[in-house]
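What you see is the complex with one protein chain gone and the rest in place.
Showing chain A:
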């Protein structure tokens, strides 16, 4: 697989006098078409990493290469063309006065001609199933709908990489499910490289790969199954485990012999059925 993002020896601190760094010697390679979840407790440097990749912050040391280009002051705008970002607060990233205007904002910035812009806005709204709301103002939309508009704004630009910076954290469970389903579709069907920064462990468990950050350092980087089989370690750095894992934990307390291996929801159901039948 081709790597699309390469991060070498990246360090960053907001305050140069502060000896403790927000990110400390991070090395990462992300392949094209991967769905990567970035987890870690509050203040572990996840959002900072996302902003660094998009060139919204400048690293103290180290280099970031996106799609073959090294991030610098000259290349930052070209690199931003490859990356779409969806942020946490649905209200604060809504720039246009209505839905269509917001989706068009990025296209306007890139000087896309009038006819093509209208076509692409329409397509993008269709992709997130918001065509009916094109003329709605942000106050008339729910949080989940606003996030879908933000995703449409990213899709209209046709980037290769979409970064979700805690985009589901301010949504209700239903809105969250919708956005996660959309993320999955973008990744599996449309072939976008997805980086999702999240606190929601169930969302992370759907990714191809999980990177765990703790105090600015990458402490684990593996497939979800392998990460979650290290349950206790995750608890120690203040992270949760997915629901099947918690269920396993509770069952073990009751004296049930549970498999050591991490189980997804479906595998858990299968295992439970087998277990009950065997009895």
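Simple rule for what comes next: a residue touches a chain if its C-beta (ideal position, glycine included) is under 8 Å from a C-beta of that chain, and two chains touch if they have at least 3 such contacts; residues count from 1.
Here is the rule we use: contacts and distances are computed from a predicted model.
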Options "Energy-coupling factor transporter transmembrane protein EcfT", "Electron transfer flavoprotein subunit alpha/FixB family protein", "Light-independent protochlorophyllide reductase subunit N" or "Na(+)/H(+) antiporter subunit F": UniProt name of the undisplayed chain: "Energy-coupling factor transporter transmembrane protein EcfT"
Selected residue (touches chain absent from view) among A:94, A:164, A:192 or A:228: A:94
Residue of A:85, A:207, A:227 or A:241 in touch with the missing chain, whole complex considered: A:85
Sole residue of A:36, A:107, A:179 or A:211 that reaches the chain not shown, by the stated touch rule: A:107
Contact set of chain A toward the excluded chain (per top definition): 51, 54, 56, 77, 80-81, 83-85, 87, 89, 91-98, 100-101, 104-114, 117-118, 121, 137-139, 153-154, 157
